[in-house]
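All protein chains but one are shown in place.
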Amino acid sequence: MKLEVRDLNVWFGERQVVAVDRLDLDRGETLGLVGETGSGKSLTAYSIAGLAPGMGARVEGSVTLDGRELIGLSDRELREIRGRRVAMIFQAPISSLNPVFRVGDMFQRALRLHGAGKQDARRLAAEAMNAVALSPDLLRRYPHQLSGGQAQRVAIALAVALRAEVLIADEPTSALDVTVQAEILEQLQALRAEEGIATLFISHDLAVVSGLCNRVAIMREGRIVEQGPVGTTLREPRHPYTKQLLAAVPRLSAVGSADA
Amino acid sequence: MLEVRDLVVRYGPVVAVDGVSLTVPAGPAGFGLVGESGSGKTTIGRAIVRLATPASGAVTMDGVDAFAARGGALKAYRKSVQIVFQDPDSTLDPRMRIGPAVAEALRAHQIVERTGIQARVTELLVQVGLEAEHAERYPHQLSGGQRQRVAIARALAVEPRLIVLDEPTSALDVTVQARVLELIGRLREARSLAYLLISHNLAVVEQLCERVAVLYLGQIVEEGETALVLTRPAHPYTHALRAAVPELSEELPRPATRHADPPNPAAPPQGCRFHPRCPLAIDRCRTEEPQLREVAGRLAACHRAEEAVAGGFRAAAVDDISAPAQS
Partner (left out) sequence: MSVAATIRPGRMAALRRNPTLVAGGIVLGLIVIVAVFAPWLAPYPADAGNATHPFQVLAPPSSAHPFGTDLVGRDLLSRVMFGARISLRLVIEVLVIAGLIGIPLGLVAGYFGGRIDQVIMRITDVFLAFPALLLSLAIAFVLTPSVQNMTIAIAVTWWPWYTRLVRGEAASVTTRPYIESCRVLGVAPWRVLLRHVLPNSMTPVLVQMSLDAGGILLTAASISFLGLGAQDPTPEWGLMVSQGAQYFSTQWWFVTFAGVSILLTAMAFNMIGDGVRELLDPKRVISR
């Protein structure tokens, strides 16, 4: 699996909102896309997933998945790819699930759409739930009966069940409590190790990205100002904006640092 | 100065705040309230400014009861406590310019003579790091950070002694957040202000508050000097919150709670409310509700607080923590 983005330009009317030269994502890799409000990070992700034209944006450039061009595909072809190879999870996990279906029905629909039989679909759904540390009992619930953390796990489980190769995660933990966030992050990390899923992780939080991602790309005003391996980029930032972002992260003193 | 005593607030069947007491001293002083969503921290703030009505308990300012006060005493109470909300998008009337919005606050308590209002509005805007020209703008013409500054200016206009800051920066970008926090720190000294800072961000609380109370399901589980509570927690929940905070390092935070269904605030667990998620829970925790008591220089509500402070977490707990328990 290899996802390559080249010269991606996105416009709303006359206003260019994204101008990304180059972005690569390999199997088993987690790439953090970091920026502040209006930096174009989400729109970049939506463009990669083929969702931007539906929002009224004009997209130019090239996004290839294993050499196949995704820009300009028909809605039908895109849906096939989105369901199967590229999965997406969002910031508001509960509202991103269809409220009228039970969790189990969602798995059934998605899996059978991609050719699984009824029994197989049931088994795969239960396996996927186990893989994200959720009880398969939750398959009987409706989205509003889940907590935010559970709903986000269900969204991830759907991606697992469909054997997605690329996961695009748009601020998936920003609306969650820190304790729940820690659990979800741990889950995403395990998924990478076990399933080799490549993740494009969109976030405003450098601390989260530093712990989860292998590589990081810093966006500002639609452009990537700096990208590289997480460790070196955040330890030795080159671009002044990266330095500014790092300086603004509020830090907590270490445990045990106070004199008892 | 401000005293909250045995405060109980109910929303239908949910007891959002269940017997909370705390004291905020006269400024300059910062008191932090931390906890997850549903912990009741916002409700406490709302009760202090009379936006939530307690089922029992009292809120007093230098002895004046916020809910018993009438007439002049009520007016004086209102003037003495203000609030700044989280969402900069809805904190200002979209149809009112910034100048009149700040002037409205001045008029409500006749803070200055009619002729001095304009000058005072400018003065307040400058104090919060804006410019006189901003008075002519509408809220949608300002950035989120600027709107939050206006909200602070409006609250400051009536010269309160205490401001409730309800997640004032959590909807802002980090670089903007850093500047707003700086402003709060500066105003606190310049105006000798006291504030109750409600936040889920421990680093923000550590930076701005001398004291902190940690809330879980409507109750205070630990309270004391911030430096002490956050660096040497005595309650497993404080420890879990602490451990979950991501840091700038290549390590992910390790969840320090047992994996369990999130608690239902309408039916809190028996015994210690935290026991289903607590890595240190023993049988006693399931039946006997711990009371807040003094442990190593702060208050904590945990049967095993002494062991926890002594470093019991790492020794006793970490092994069972990392494996998610299946329910």
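Couple of notes before you dig in:
Letters A and B name the chains as they come in the text, with residue numbers starting at 1 for each one.
Simple rule for what comes next: a contact is a pair of C-beta atoms (placed from the backbone, for glycine too) under 8 Å apart; a residue touches a chain by one contact, two chains touch by 3 or more.
If you're wondering where the values come from, they're calculated on a predicted model, not measured in any experiment.
Of B:E3, B:D65 or B:E104, it is B:E104 that touches the chain left out of the display.
Note that of B:L92, B:L228 or B:A308, the residue touching the chain absent from this view is B:L92. Along chain B, the points of touch with the absent chain fall at residues 49-51, 75, 78-79, 81-83, 85, 87, 90-96, 104-105, 107-109, 151, 154-155, 157-158.
As a working rule, only the chains that are shown with their structure count from here on.
Rounded to whole angstrom, the centroid-to-centroid distance between chain A and chain B, based on C-alpha atoms, equals 31 Å. Touching chain B in their complex are the following residues of chain A: 36-37, 133, 135, 147, 149-150, 177-183, 185-186, 189, 204-208, 210-212, 230-231, 234, 244-258, 260. Those residues of chain B whose C-beta lies close enough to touch chain A in the complex are 36-37, 144, 173-178, 181, 200-204, 206-207, 227-228, 230-233, 240-257, 259, 261-262, 296, 309, 324, 326-327.
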